[in-house]
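Only a single protein chain was left out; the remaining protein chains are all shown in position.
For chain A:
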(Lines give C-alpha, C1' and ligand atoms only; values in the text may rest on other atoms or scores of the structure.)
Protein backbone atom coordinates (compact mmCIF):
# COMPACT_ATOMS: atom_id res chain seq x y z
CA UNK A 1 0.00 0.00 0.00
CA UNK A 2 1.35 3.27 -1.01
CA UNK A 3 0.55 5.14 2.10
CA UNK A 4 2.04 2.57 4.29
CA UNK A 5 5.12 2.55 2.20
CA UNK A 6 5.37 6.24 2.71
CA UNK A 7 4.78 5.84 6.36
CA UNK A 8 7.51 3.32 6.66
CA UNK A 9 9.87 5.59 4.89
CA UNK A 10 8.86 8.43 7.11
CA UNK A 11 9.42 6.28 10.13
CA UNK A 12 12.89 5.52 9.00
CA UNK A 13 13.60 9.13 8.38
CA UNK A 14 12.51 10.09 11.78
CA UNK A 15 14.41 7.39 13.52
CA UNK A 16 17.58 7.91 11.58
CA UNK A 17 17.44 11.59 12.34
CA UNK A 18 17.15 10.91 15.97
CA UNK A 19 19.95 8.47 16.09
CA UNK A 20 22.28 10.84 14.40
CA UNK A 21 23.94 12.42 17.32
CA UNK A 22 23.40 13.06 20.92
CA UNK A 23 25.31 16.26 20.74
CA UNK A 24 23.67 19.47 21.65
CA UNK A 25 24.53 22.07 19.18
CA UNK A 26 24.97 25.01 21.36
CA UNK A 27 27.09 27.66 19.85
CA UNK A 28 28.13 30.48 22.00
CA UNK A 29 28.89 33.01 19.42
CA UNK A 30 30.44 36.22 20.51
CA UNK A 31 29.75 39.35 18.61
CA UNK A 32 33.09 39.08 16.88
CA UNK A 33 32.33 35.84 15.28
CA UNK A 34 29.48 36.31 12.96
CA UNK A 35 30.25 33.40 10.76
CA UNK A 36 27.57 31.37 12.24
CA UNK A 37 27.11 29.51 9.07
CA UNK A 38 28.00 26.24 10.61
CA UNK A 39 26.67 23.36 8.73
CA UNK A 40 24.78 21.84 11.54
CA UNK A 41 23.44 18.35 11.28
CA UNK A 42 19.70 17.96 11.40
CA UNK A 43 18.58 18.61 14.88
CA UNK A 44 17.75 15.88 17.20
CA UNK A 45 15.69 15.96 20.29
CA UNK A 46 17.83 18.08 22.59
CA UNK A 47 20.03 16.00 24.75
CA UNK A 48 20.86 16.48 28.36
CA UNK A 49 22.62 19.28 30.02
CA UNK A 50 25.87 17.41 30.27
CA UNK A 51 28.53 20.00 30.01
CA UNK A 52 31.12 17.74 28.51
CA UNK A 53 30.92 17.00 24.82
CA UNK A 54 31.17 13.44 23.83
CA UNK A 55 32.05 12.70 20.28
CA UNK A 56 29.85 10.80 17.91
CA UNK A 57 31.98 7.71 18.05
CA UNK A 58 31.45 6.80 21.66
CA UNK A 59 27.83 6.77 22.70
CA UNK A 60 28.64 6.07 26.29
CA UNK A 61 29.51 8.56 28.92
CA UNK A 62 32.43 7.85 31.15
CA UNK A 63 31.42 5.85 34.15
CA UNK A 64 32.24 8.59 36.60
CA UNK A 65 29.50 10.89 35.45
CA UNK A 66 26.87 8.23 35.79
CA UNK A 67 28.20 6.94 39.04
CA UNK A 68 28.55 10.36 40.58
CA UNK A 69 24.84 10.57 40.27
CA UNK A 70 22.63 13.37 39.35
CA UNK A 71 22.67 15.22 42.59
CA UNK A 72 26.14 14.72 43.89
CA UNK A 73 27.68 17.94 42.75
CA UNK A 74 24.94 20.34 43.68
CA UNK A 75 23.77 18.82 46.92
CA UNK A 76 27.02 18.34 48.75
CA UNK A 77 28.27 21.66 47.66
CA UNK A 78 25.25 23.60 48.83
CA UNK A 79 24.47 21.86 52.05
CA UNK A 80 27.90 20.92 53.27
CA UNK A 81 29.24 17.46 54.03
CA UNK A 82 26.73 15.09 55.46
CA UNK A 83 26.67 15.02 59.25
CA UNK A 84 25.63 11.41 59.10
CA UNK A 85 27.98 8.53 59.32
CA UNK A 86 27.15 4.93 58.78
CA UNK A 87 26.37 4.55 62.46
CA UNK A 88 24.07 7.43 63.17
CA UNK A 89 22.22 7.69 59.89
CA UNK A 90 18.53 8.15 60.62
CA UNK A 91 16.24 5.71 58.95
CA UNK A 92 14.14 8.07 56.91
CA UNK A 93 12.07 7.36 53.90
CA UNK A 94 12.17 9.64 50.89
CA UNK A 95 9.85 12.63 50.95
CA UNK A 96 6.61 12.01 49.20
CA UNK A 97 4.04 14.78 49.00
CA UNK A 98 0.53 13.98 50.08
CA UNK A 99 -1.72 12.99 47.24
CA UNK A 100 -4.74 15.12 48.00
CA UNK A 101 -6.48 12.61 50.18
CA UNK A 102 -5.98 14.43 53.42
CA UNK A 103 -8.38 17.31 53.79
CA UNK A 104 -11.89 17.40 52.46
CA UNK A 105 -12.07 21.12 51.85
CA UNK A 106 -11.61 22.35 48.34
CA UNK A 107 -9.19 25.04 49.34
CA UNK A 108 -7.10 22.49 51.16
CA UNK A 109 -7.09 20.26 48.17
CA UNK A 110 -6.06 23.07 45.92
CA UNK A 111 -3.02 23.87 48.04
CA UNK A 112 -2.06 20.25 48.23
CA UNK A 113 -2.22 20.04 44.49
CA UNK A 114 -0.19 23.20 44.21
CA UNK A 115 2.43 21.85 46.53
CA UNK A 116 2.46 18.67 44.57
CA UNK A 117 3.14 20.52 41.37
CA UNK A 118 5.71 22.70 43.03
CA UNK A 119 7.46 19.59 44.18
CA UNK A 120 7.54 18.14 40.71
CA UNK A 121 8.89 21.43 39.42
CA UNK A 122 11.49 21.45 42.14
CA UNK A 123 12.65 17.99 41.24
CA UNK A 124 12.81 18.77 37.58
CA UNK A 125 14.80 21.97 38.07
CA UNK A 126 17.16 20.30 40.48
CA UNK A 127 17.73 17.67 37.90
CA UNK A 128 18.40 20.27 35.27
CA UNK A 129 21.05 22.02 37.27
CA UNK A 130 22.65 18.89 38.61
CA UNK A 131 25.83 19.01 36.56
CA UNK A 132 26.65 22.60 37.29
CA UNK A 133 28.42 24.19 40.17
CA UNK A 134 26.34 24.53 43.27
CA UNK A 135 27.03 28.23 43.51
CA UNK A 136 24.97 28.85 40.39
CA UNK A 137 21.86 30.61 41.55
CA UNK A 138 19.69 29.84 38.61
CA UNK A 139 16.86 27.42 39.22
CA UNK A 140 17.46 27.17 42.96
CA UNK A 141 14.16 27.32 44.80
CA UNK A 142 13.85 30.66 46.61
CA UNK A 143 12.67 30.85 50.18
CA UNK A 144 9.43 32.60 49.46
CA UNK A 145 8.31 29.80 47.20
CA UNK A 146 8.92 26.94 49.61
CA UNK A 147 5.61 25.85 51.15
CA UNK A 148 5.35 27.17 54.71
CA UNK A 149 4.66 23.75 56.19
CA UNK A 150 8.21 22.75 55.48
CA UNK A 151 9.69 25.39 57.72
CA UNK A 152 10.79 24.48 61.20
CA UNK A 153 11.13 26.98 64.01
CA UNK A 154 14.67 27.85 64.85
CA UNK A 155 15.39 27.65 68.53
CA UNK A 156 18.71 29.23 69.23
CA UNK A 157 21.05 27.13 71.27
CA UNK A 158 19.19 23.94 70.56
CA UNK A 159 20.79 22.88 67.36
CA UNK A 160 21.95 19.34 67.57
CA UNK A 161 25.44 19.31 66.33
CA UNK A 162 26.43 17.01 63.60
CA UNK A 163 29.19 15.40 65.55
CA UNK A 164 26.70 13.80 67.91
CA UNK A 165 28.62 14.92 70.93
CA UNK A 166 27.34 16.98 73.78
CA UNK A 167 28.69 19.91 75.65
CA UNK A 168 30.31 19.55 79.04
CA UNK A 169 27.37 20.76 81.04
CA UNK A 170 25.10 18.25 79.39
CA UNK A 171 27.48 15.46 80.25
CA UNK A 172 27.68 16.62 83.82
CA UNK A 173 23.92 16.65 84.09
CA UNK A 174 23.74 13.20 82.55
CA UNK A 175 26.18 11.82 85.10
CA UNK A 176 24.33 13.52 87.92
CA UNK A 177 21.02 12.22 86.71
CA UNK A 178 22.29 8.68 86.39
CA UNK A 179 23.82 8.63 89.84
CA UNK A 180 20.90 10.29 91.54
CA UNK A 181 18.76 7.37 92.43
CA UNK A 182 16.66 5.90 95.11
CA UNK A 183 19.48 6.19 97.59
CA UNK A 184 18.34 9.74 98.05
CA UNK A 185 15.38 8.63 100.07
CA UNK A 186 17.48 6.29 102.12
CA UNK A 187 20.08 8.92 102.91
CA UNK A 188 18.67 10.34 106.14
CA UNK A 189 18.27 6.91 107.64
CA UNK A 190 21.68 5.75 106.50
CA UNK A 191 23.24 8.94 107.75
CA UNK A 192 21.77 8.34 111.13
CA UNK A 193 23.26 4.90 111.29
CA UNK A 194 26.76 6.32 111.51
CA UNK A 195 26.27 8.99 114.09
CA UNK A 196 26.32 12.65 113.25
CA UNK A 197 29.97 13.36 112.92
CA UNK A 198 30.74 9.89 111.71
CA UNK A 199 28.11 10.27 109.10
CA UNK A 200 29.52 13.52 107.82
CA UNK A 201 33.04 12.19 107.64
CA UNK A 202 32.01 9.00 105.92
CA UNK A 203 29.87 10.81 103.38
CA UNK A 204 32.67 13.05 102.31
CA UNK A 205 35.22 10.27 102.34
CA UNK A 206 33.11 7.92 100.28
CA UNK A 207 32.36 10.63 97.76
CA UNK A 208 36.03 11.32 97.33
CA UNK A 209 36.91 7.66 97.14
CA UNK A 210 34.25 6.82 94.61
CA UNK A 211 35.27 9.79 92.55
CA UNK A 212 38.88 8.76 92.60
CA UNK A 213 38.19 5.22 91.51
CA UNK A 214 35.72 6.32 88.87
CA UNK A 215 38.43 8.54 87.50
CA UNK A 216 40.80 5.61 87.51
CA UNK A 217 38.37 3.59 85.47
CA UNK A 218 37.82 6.45 83.09
CA UNK A 219 41.49 6.88 82.37
CA UNK A 220 42.37 3.22 82.51
CA UNK A 221 42.45 2.72 78.80
CA UNK A 222 44.82 5.61 78.34
CA UNK A 223 47.06 4.46 81.16
CA UNK A 224 47.23 1.02 79.66
CA UNK A 225 48.08 2.49 76.34
CA UNK A 226 45.28 0.72 74.53
CA UNK A 227 44.36 2.44 71.31
CA UNK A 228 41.04 2.63 69.65
CA UNK A 229 37.57 3.63 70.81
CA UNK A 230 36.90 3.89 74.50
CA UNK A 231 35.68 0.59 75.82
CA UNK A 232 33.62 -0.06 78.84
CA UNK A 233 35.53 -1.80 81.58
CA UNK A 234 34.19 -5.25 80.92
CA UNK A 235 35.03 -5.17 77.24
CA UNK A 236 38.44 -3.76 78.02
CA UNK A 237 39.24 -6.67 80.30
CA UNK A 238 38.11 -9.08 77.69
CA UNK A 239 40.21 -7.45 75.05
CA UNK A 240 43.32 -7.21 77.17
CA UNK A 241 43.41 -10.58 78.77
CA UNK A 242 41.86 -12.41 75.90
CA UNK A 243 40.84 -15.98 75.73
CA UNK A 244 39.17 -17.80 78.60
CA UNK A 245 40.72 -15.61 81.27
CA UNK A 246 39.38 -12.57 79.52
CA UNK A 247 36.00 -14.13 79.17
CA UNK A 248 36.07 -15.00 82.86
CA UNK A 249 36.93 -11.51 83.98
CA UNK A 250 34.39 -10.09 81.64
CA UNK A 251 31.87 -12.48 83.11
CA UNK A 252 32.80 -11.34 86.59
CA UNK A 253 32.41 -7.68 85.77
CA UNK A 254 29.18 -8.32 83.95
CA UNK A 255 27.75 -10.21 86.89
CA UNK A 256 28.56 -7.45 89.32
CA UNK A 257 27.12 -4.91 86.98
CA UNK A 258 23.99 -6.94 86.47
CA UNK A 259 23.76 -7.45 90.23
CA UNK A 260 23.67 -3.73 90.75
CA UNK A 261 21.01 -3.32 88.16
CA UNK A 262 18.87 -6.12 89.51
CA UNK A 263 19.21 -4.74 92.99
CA UNK A 264 18.14 -1.36 91.75
CA UNK A 265 15.19 -2.93 89.97
CA UNK A 266 14.04 -4.69 93.09
CA UNK A 267 14.33 -1.55 95.15
CA UNK A 268 12.42 0.30 92.47
CA UNK A 269 9.61 -2.17 92.61
CA UNK A 270 9.33 -1.75 96.36
CA UNK A 271 9.34 1.99 95.99
CA UNK A 272 6.84 1.92 93.20
CA UNK A 273 4.51 -0.16 95.31
CA UNK A 274 4.99 2.31 98.09
CA UNK A 275 4.27 5.32 95.94
CA UNK A 276 1.39 3.72 94.16
CA UNK A 277 -0.08 2.62 97.45
CA UNK A 278 0.17 6.08 98.91
CA UNK A 279 -1.21 7.70 95.82
CA UNK A 280 -4.10 5.27 95.89
CA UNK A 281 -4.71 6.17 99.52
CA UNK A 282 -4.80 9.84 98.73
CA UNK A 283 -7.22 9.37 95.89
CA UNK A 284 -9.39 7.05 97.97
CA UNK A 285 -9.51 9.51 100.80
CA UNK A 286 -10.24 12.39 98.51
CA UNK A 287 -13.02 10.44 96.83
CA UNK A 288 -14.54 9.43 100.11
CA UNK A 289 -14.28 12.94 101.42
CA UNK A 290 -12.26 11.95 104.42
CA UNK A 291 -10.89 15.02 105.94
CA UNK A 292 -7.72 14.76 107.82
CA UNK A 293 -7.66 17.11 110.69
CA UNK A 294 -4.02 16.67 111.29
CA UNK A 295 -2.13 19.68 110.20
CA UNK A 296 0.35 19.30 107.45
CA UNK A 297 2.95 19.08 110.09
CA UNK A 298 1.80 15.64 111.05
CA UNK A 299 4.52 13.09 111.13
CA UNK A 300 4.56 9.37 111.31
CA UNK A 301 6.83 7.12 113.20
CA UNK A 302 6.62 3.83 111.32
CA UNK A 303 8.87 1.82 113.67
CA UNK A 304 6.34 2.53 116.39
CA UNK A 305 3.53 1.44 114.18
CA UNK A 306 5.11 -1.72 112.89
CA UNK A 307 6.24 -2.54 116.40
CA UNK A 308 2.59 -2.81 117.33
CA UNK A 309 1.62 -4.58 114.21
CA UNK A 310 -0.29 -7.30 116.01
CA UNK A 311 -2.37 -4.74 117.84
CA UNK A 312 -3.58 -2.71 114.90
CA UNK A 313 -6.78 -4.16 113.54
CA UNK A 314 -6.95 -5.03 109.92
CA UNK A 315 -8.77 -2.28 108.17
CA UNK A 316 -12.18 -3.77 107.37
CA UNK A 317 -12.97 -1.73 104.28
CA UNK A 318 -12.88 -3.65 101.04
CA UNK A 319 -10.62 -1.13 99.46
CA UNK A 320 -7.95 -1.65 102.00
CA UNK A 321 -8.20 -5.36 101.68
CA UNK A 322 -7.46 -5.13 98.00
CA UNK A 323 -5.01 -2.31 98.34
CA UNK A 324 -2.20 -3.32 100.60
CA UNK A 325 1.28 -2.05 100.22
CA UNK A 326 2.88 -5.31 101.11
CA UNK A 327 0.69 -7.62 99.23
CA UNK A 328 -1.59 -6.67 96.41
CA UNK A 329 -0.12 -3.47 95.06
CA UNK A 330 3.16 -5.03 94.00
CA UNK A 331 1.16 -7.52 91.99
CA UNK A 332 -1.00 -4.87 90.37
CA UNK A 333 2.16 -3.23 89.23
CA UNK A 334 2.90 -6.12 86.92
CA UNK A 335 0.19 -4.99 84.55
CA UNK A 336 1.90 -2.02 82.87
CA UNK A 337 5.18 -3.82 82.58
CA UNK A 338 4.09 -6.89 80.75
CA UNK A 339 4.25 -5.11 77.47
CA UNK A 340 6.84 -2.43 78.04
CA UNK A 341 9.54 -4.73 79.27
CA UNK A 342 9.66 -6.63 76.04
CA UNK A 343 10.17 -3.65 73.82
CA UNK A 344 13.11 -3.84 71.52
CA UNK A 345 14.41 -0.34 71.78
CA UNK A 346 14.83 1.55 75.01
CA UNK A 347 15.33 5.00 73.59
CA UNK A 348 11.87 6.16 74.51
CA UNK A 349 12.53 5.65 78.17
CA UNK A 350 15.59 7.79 78.25
CA UNK A 351 13.43 10.78 77.53
CA UNK A 352 11.53 10.38 80.76
CA UNK A 353 14.63 10.12 82.82
CA UNK A 354 14.65 13.83 83.31
CA UNK A 355 11.45 13.62 85.34
CA UNK A 356 13.53 12.29 88.16
CA UNK A 357 15.58 15.42 88.21
CA UNK A 358 12.47 17.48 88.76
CA UNK A 359 11.40 15.24 91.60
CA UNK A 360 14.79 15.48 93.23
CA UNK A 361 14.69 19.21 92.97
CA UNK A 362 11.26 19.35 94.53
CA UNK A 363 12.35 17.07 97.35
CA UNK A 364 15.37 19.25 97.94
CA UNK A 365 13.25 22.33 98.29
CA UNK A 366 10.75 20.42 100.38
CA UNK A 367 13.38 19.30 102.87
CA UNK A 368 14.82 22.76 103.13
CA UNK A 369 11.42 24.27 103.73
CA UNK A 370 10.56 21.70 106.34
CA UNK A 371 13.89 22.17 108.03
CA UNK A 372 13.24 25.87 108.21
CA UNK A 373 9.87 25.41 109.83
CA UNK A 374 11.01 22.72 112.24
CA UNK A 375 14.27 24.28 113.27
CA UNK A 376 17.17 22.30 114.56
CA UNK A 377 16.10 19.50 116.88
CA UNK A 378 19.26 17.78 117.81
CA UNK A 379 21.23 17.13 120.91
CA UNK A 380 24.69 15.70 121.04
CA UNK A 381 25.33 15.58 124.75
CA UNK A 382 22.41 14.25 126.72
CA UNK A 383 21.61 10.61 125.98
CA UNK A 384 18.21 10.94 127.63
CA UNK A 385 17.03 13.71 125.34
CA UNK A 386 14.51 12.62 122.72
CA UNK A 387 16.60 14.19 120.05
CA UNK A 388 19.83 12.72 121.20
CA UNK A 389 22.20 11.67 118.46
CA UNK A 390 25.56 10.13 119.18
CA UNK A 391 28.50 11.47 117.26
CA UNK A 392 29.63 8.06 116.20
CA UNK A 393 27.73 4.85 115.95
CA UNK A 394 28.82 1.34 115.36
CA UNK A 395 26.29 0.73 112.60
CA UNK A 396 28.23 2.94 110.25
CA UNK A 397 28.55 0.15 107.71
CA UNK A 398 24.96 0.78 106.71
CA UNK A 399 26.01 4.18 105.57
CA UNK A 400 29.06 2.96 103.74
CA UNK A 401 27.04 0.28 102.01
CA UNK A 402 24.36 2.71 101.00
CA UNK A 403 26.88 5.20 99.76
CA UNK A 404 28.57 2.53 97.71
CA UNK A 405 25.42 2.32 95.72
CA UNK A 406 24.65 6.02 95.88
CA UNK A 407 27.93 7.02 94.26
CA UNK A 408 27.94 4.11 91.87
CA UNK A 409 28.41 4.90 88.24
CA UNK A 410 31.50 2.86 87.57
CA UNK A 411 29.90 0.41 85.22
CA UNK A 412 28.84 3.03 82.74
CA UNK A 413 31.06 6.01 83.34
CA UNK A 414 33.05 5.39 80.17
CA UNK A 415 29.95 5.20 78.03
CA UNK A 416 28.47 8.38 79.40
CA UNK A 417 31.70 10.32 79.15
CA UNK A 418 32.17 9.21 75.60
CA UNK A 419 29.54 11.65 74.53
CA UNK A 420 31.57 14.54 75.82
CA UNK A 421 32.63 16.84 73.05
CA UNK A 422 35.93 17.84 74.60
CA UNK A 423 37.35 14.60 75.85
CA UNK A 424 40.20 16.32 77.59
CA UNK A 425 37.71 17.76 80.07
CA UNK A 426 36.42 14.36 81.07
CA UNK A 427 38.11 14.23 84.45
CA UNK A 428 37.18 17.78 85.27
CA UNK A 429 33.56 17.16 84.36
CA UNK A 430 33.48 14.00 86.42
CA UNK A 431 34.76 15.90 89.44
CA UNK A 432 32.12 18.56 88.98
CA UNK A 433 29.40 15.94 88.64
CA UNK A 434 30.45 14.12 91.77
CA UNK A 435 30.59 17.37 93.69
CA UNK A 436 27.07 18.16 92.63
CA UNK A 437 25.87 14.72 93.64
CA UNK A 438 27.51 15.05 97.03
CA UNK A 439 25.93 18.45 97.41
CA UNK A 440 22.57 16.88 96.73
CA UNK A 441 22.81 13.88 99.00
CA UNK A 442 24.54 15.43 101.98
CA UNK A 443 22.37 18.44 102.71
CA UNK A 444 19.18 16.42 102.39
CA UNK A 445 20.47 13.80 104.75
CA UNK A 446 21.97 16.16 107.28
CA UNK A 447 19.20 18.73 107.27
CA UNK A 448 16.43 16.24 107.50
CA UNK A 449 18.13 14.31 110.20
CA UNK A 450 18.98 17.36 112.20
CA UNK A 451 15.63 19.02 112.06
CA UNK A 452 13.10 16.22 112.32
CA UNK A 453 11.08 16.84 115.51
CA UNK A 454 10.81 13.19 116.35
CA UNK A 455 13.06 10.73 118.09
CA UNK A 456 15.67 9.87 115.55
CA UNK A 457 14.94 6.18 115.46
CA UNK A 458 11.70 7.06 113.73
CA UNK A 459 13.46 7.86 110.51
CA UNK A 460 12.91 5.04 108.08
CA UNK A 461 14.88 3.98 105.10
CA UNK A 462 12.50 5.87 102.85
CA UNK A 463 12.11 9.22 104.51
CA UNK A 464 8.95 10.01 102.61
CA UNK A 465 7.28 7.41 104.76
CA UNK A 466 7.66 9.70 107.71
CA UNK A 467 4.92 11.79 106.22
CA UNK A 468 1.31 10.77 105.99
CA UNK A 469 -0.01 9.99 102.53
CA UNK A 470 -2.23 13.02 102.29
CA UNK A 471 0.47 15.64 102.53
CA UNK A 472 -0.19 17.44 99.29
CA UNK A 473 3.29 18.32 98.24
CA UNK A 474 4.61 14.89 98.99
CA UNK A 475 1.67 13.31 97.25
CA UNK A 476 2.70 15.17 94.15
CA UNK A 477 6.34 14.26 94.67
CA UNK A 478 5.37 10.63 95.08
CA UNK A 479 3.34 10.85 91.92
CA UNK A 480 6.28 12.26 90.00
CA UNK A 481 8.65 9.73 91.41
CA UNK A 482 6.27 6.93 90.67
CA UNK A 483 6.10 7.96 87.08
CA UNK A 484 9.81 8.40 86.82
CA UNK A 485 10.61 5.04 88.34
CA UNK A 486 7.95 3.56 86.09
CA UNK A 487 10.01 4.67 83.15
CA UNK A 488 13.40 3.86 84.61
CA UNK A 489 12.47 0.32 85.52
CA UNK A 490 12.24 -0.87 81.91
CA UNK A 491 15.40 1.03 81.12
CA UNK A 492 17.22 -0.97 83.76
CA UNK A 493 15.65 -4.09 82.37
CA UNK A 494 16.97 -3.14 78.99
CA UNK A 495 20.48 -2.64 80.33
CA UNK A 496 20.39 -5.99 82.11
CA UNK A 497 19.16 -7.65 78.98
CA UNK A 498 21.79 -5.92 76.91
CA UNK A 499 24.70 -6.80 79.16
CA UNK A 500 23.72 -10.40 79.64
CA UNK A 501 23.01 -11.09 76.02
CA UNK A 502 26.10 -9.27 74.85
CA UNK A 503 28.18 -11.37 77.17
CA UNK A 504 26.68 -14.65 76.10
CA UNK A 505 26.01 -14.00 72.47
CA UNK A 506 28.44 -11.33 71.38
CA UNK A 507 27.95 -7.72 70.45
CA UNK A 508 25.41 -8.08 67.70
CA UNK A 509 23.09 -10.49 69.31
CA UNK A 510 19.78 -11.21 67.77
CA UNK A 511 16.68 -9.90 69.41
CA UNK A 512 14.65 -12.99 70.20
CA UNK A 513 11.40 -12.41 71.92
CA UNK A 514 11.19 -15.61 73.87
CA UNK A 515 14.56 -15.07 75.51
CA UNK A 516 13.58 -11.58 76.46
CA UNK A 517 10.29 -12.75 77.88
CA UNK A 518 11.90 -15.40 80.04
CA UNK A 519 14.38 -12.94 81.42
CA UNK A 520 11.69 -10.39 82.13
CA UNK A 521 9.46 -12.92 83.83
CA UNK A 522 12.30 -13.81 86.10
CA UNK A 523 13.15 -10.21 86.90
CA UNK A 524 9.59 -9.18 87.57
CA UNK A 525 8.92 -12.26 89.69
CA UNK A 526 11.97 -11.49 91.77
CA UNK A 527 10.92 -7.90 92.24
CA UNK A 528 7.40 -8.85 93.26
CA UNK A 529 8.61 -11.47 95.71
CA UNK A 530 10.91 -9.06 97.43
CA UNK A 531 8.28 -6.36 97.51
CA UNK A 532 5.84 -8.70 99.17
CA UNK A 533 8.02 -10.57 101.55
CA UNK A 534 10.96 -8.37 102.43
CA UNK A 535 10.51 -4.77 101.40
CA UNK A 536 13.36 -3.33 103.39
CA UNK A 537 15.11 -1.24 100.85
CA UNK A 538 17.72 -0.13 103.33
CA UNK A 539 18.86 -3.69 103.66
CA UNK A 540 18.86 -4.35 99.95
CA UNK A 541 20.63 -1.14 99.10
CA UNK A 542 23.45 -1.56 101.54
CA UNK A 543 24.07 -5.15 100.57
CA UNK A 544 23.99 -4.55 96.85
CA UNK A 545 26.09 -1.48 97.39
CA UNK A 546 28.65 -3.33 99.41
CA UNK A 547 29.00 -6.24 96.99
CA UNK A 548 28.97 -4.29 93.76
CA UNK A 549 30.97 -1.53 95.36
CA UNK A 550 33.54 -4.01 96.51
CA UNK A 551 34.06 -5.06 92.95
CA UNK A 552 33.63 -1.92 90.97
CA UNK A 553 34.51 0.86 93.38
CA UNK A 554 37.35 -0.74 95.26
CA UNK A 555 38.90 -3.79 93.68
CA UNK A 556 38.66 -3.38 89.94
CA UNK A 557 39.92 0.17 89.59
CA UNK A 558 42.78 -0.22 92.02
CA UNK A 559 43.86 -3.66 90.94
CA UNK A 560 43.86 -2.82 87.28
CA UNK A 561 45.62 0.46 87.86
CA UNK A 562 48.35 -1.22 89.82
CA UNK A 563 48.58 -3.94 87.21
CA UNK A 564 48.84 -1.40 84.40
CA UNK A 565 51.60 0.46 86.16
CA UNK A 566 53.31 -2.76 87.05
CA UNK A 567 53.43 -3.98 83.46
CA UNK A 568 54.93 -0.71 82.45
CA UNK A 569 57.31 -0.84 85.38
CA UNK A 570 56.07 2.44 86.70
CA UNK A 571 54.59 1.20 89.92
CA UNK A 572 55.94 3.06 92.91
CA UNK A 573 55.67 1.80 96.43
CA UNK A 574 53.45 4.56 97.74
CA UNK A 575 51.00 4.06 94.95
CA UNK A 576 50.91 0.34 95.63
CA UNK A 577 50.28 0.91 99.31
CA UNK A 578 47.59 3.50 98.73
CA UNK A 579 45.66 1.38 96.35
CA UNK A 580 46.02 -1.72 98.45
CA UNK A 581 44.56 0.19 101.37
CA UNK A 582 41.60 1.14 99.22
CA UNK A 583 41.04 -2.48 98.32
CA UNK A 584 41.21 -3.47 101.96
CA UNK A 585 38.68 -0.80 102.80
CA UNK A 586 36.35 -2.29 100.25
CA UNK A 587 36.71 -5.75 101.72
CA UNK A 588 36.11 -4.41 105.19
CA UNK A 589 33.05 -2.61 103.95
CA UNK A 590 31.73 -5.84 102.57
CA UNK A 591 32.45 -7.98 105.56
CA UNK A 592 31.11 -5.49 108.05
CA UNK A 593 27.69 -5.72 106.42
CA UNK A 594 27.36 -9.09 108.11
CA UNK A 595 27.81 -7.54 111.50
CA UNK A 596 24.94 -5.13 111.81
CA UNK A 597 22.56 -6.01 114.56
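In this section, contacts are C-beta pairs under 8 Å (C-beta built on N, C-alpha and C of every residue); 3 or more make two chains touch, one makes a residue touch a chain; residues count from 1.
Please note the rule applied: contacts and distances are computed from a predicted model.
Asks: Out of "S-type anion channel SLAH1", "NADPH-dependent FMN and FAD-containing oxidoreductase", "Cell division cycle 45" or "Ras-related GTP-binding protein", what name does the UniProt record list for the absent chain?
Replies: Protein name of the absent chain (UniProt record): "Ras-related GTP-binding protein".
Asks: Among A:90, A:142 or A:244, which one is in touch with the chain left out?
Replies: If we include the chain that is not displayed, A:142 is the one touching it.
Asks: For the full complex, which residue in A:84, A:124, A:457 or A:533 touches the chain that was left out?
Replies: A:124
Asks: On chain A, what residues meet the omitted chain?
Replies: Counting only chain A, the missing chain is touched by 3-4, 6-7, 10, 14, 18-19, 22, 24-32, 34, 36, 40, 43-51, 54, 59-61, 65-66, 113-114, 116-118, 120-121, 123-125, 127-129, 131-133, 136, 138-139, 141-142, 144-145.
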